[in-house]
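On to chain A.
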Amino acid sequence: MSAMAIVWQFVEVALAIALAPLFTGWIAQCRAWMQNRSAPPLTQPYRMLRKLFHKEAVLAEDASLLFRAAPYVLFGAMALAAAIIPSIVTDLPFARAADAIALIGLFATARVCQSLAAMDLGTAFGTMGARREMMIGFLAEPAILMVFFNAFLLFGTTTLTGVVDGSAAHPSLIDPGAIFAAIGFVMVLLAENARIPIDNPATHLELTMIHEAMVLEYSARHLALIEWASSLKLFNYATIGIALFLPWGIATHGASVGAVFLALAALLVKLAACGAVLALIESLSAKLRLFRAPEFLAMAFLIAVLGLLVHLLMGANACA
Partner candidate 1 sequence: MLESALVVELLKLLAAGMLLVSFAMLATRRIQRLISLFAWQGAILFLSTLLVAHDAGLTELYFSAALTLALKVVALPLILHKLVRRLDAQQDSERLVHIPATMLAGLVLVILAFGLAQPISQLATTILRHTIGVALAVILLSFLMMITRRKAVSQVIGFLAMENGLFFAATSATYGMPMVIELGIALDLLVAVYILGIFFFQIREQFDSLDLHHMESLKEE
Partner candidate 2 sequence: MEILLLLGLPLAGCVALAFFGARRYAPELNAATSLATLAAAVLLTVRVTRYGPLTAGGEQFYVDSFNIFLVALTAFVGFTTAVFSRPYMRAEQRHRKLSARRLRLYHSMYQLFMGAMLMALTTNNLGLLWVAMEAATLSTVLLVSLYKTRASLEAAWKYFILCGVGIAQALFGTILLYFAAARTLGHEGMSALLWTHLYAVRAELEPRVVALAFVFLLVGYGTKVGLAPLHNWLPDAHSEAPAPVSAVLSGLLLNVGLYAVMRAKTLAAASIGSVLPGRALMAFGLISALLGALFLWRQRDIKRLFGYSSIEHMGIITFAFGLGGPVANFAALLHMTVHSLTKSSVFFTAGHAAQTAGTQQMDEIRGLVRISPALGWGLLLGSLAILGMPPFGLFTSEFLILTTAMRADPWATPLLLLVLAIAFAGIFSKVQPMAFGESAAPRLPHSSAVIPVYLHLALVLTLGLYIPPALAACYHAAAQLIG
């Protein structure tokens, strides 16, 4: 069983790394459809990565070790995060070592690393992007913590695998607070992944960009790793959301191989749906001015707190 678990663990991480660009491509395609544009092929992100890996890396003269190491750290952190999130199975050996709070720490590490690297060269855009990124990050973190607390409170555990196991044990339970938590989570997801109300992943407009400003100085394989890491981050957020709010179908402890394949199929369907919904939200909303971003995230935080309140006040029916 243990050996099997380790196998699944690696399969899961490999799957996340492999599927992440596809997920990004899927969202782009949905958006294109919704906006009546002709869509780029689904494999566009892969082609992009291949192109970048084949190019020769150019580094600025005064780039330090930090600048060069950051893409690798970023990618590593995201891959590690993927190992903790139960996307198809919950019997993950890695997940035992780190709970969801550690997961947030992992994301924070990646963010700090990226911001430092962006400031490393001392260019105006890099510094500006890093400052904005840190601002978004420090506002988003409490919000996502609150979202996690909602689930933790319901199932009495701080690990995502525990949450999924718990909801599998009580399939009929619908917590009213979960609506609020889900909305707060989507808002954080949009902010954290440089999606539309906060940042536009498709432009290079100096005044508004956040994520793009930080990676301006990167090229070739470094840029490829960063892009891959950011699509992995989006993928991770999506699987976190699925684990928290749509956990049906994920294979729990001691499930058979067939169940795991079923879980994989369920995951693909859910991801497709999530991607479509994200694209829809992005198409419907307009980008907020940067100084509205704190307001947006404060609202996400308050909505998550409200979820907690509703859960606690409206006759808690936790089953921990």
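Following the convention adopted for this analysis, contacts are C-beta pairs under 8 Å (C-beta built on N, C-alpha and C of every residue); 3 or more make two chains touch, one makes a residue touch a chain; residues count from 1.
As a selection rule, all candidates are chains of the complex that A comes from, given by their letters.
Given the structure is predicted, the values throughout are model-derived calculations rather than measurements.
Novice: By the touch definition at the top, chain A has one partner among 1 or 2 in this complex. Which number?
Specialist: Here chain A touches candidate 1.
Novice: Given the complex with candidate 1, which residues does chain A contribute to the contact?
Specialist: 172-174, 176-177, 179-180, 183, 294-295, 298-299, 302-303, 305-306, 309-310, 313-315
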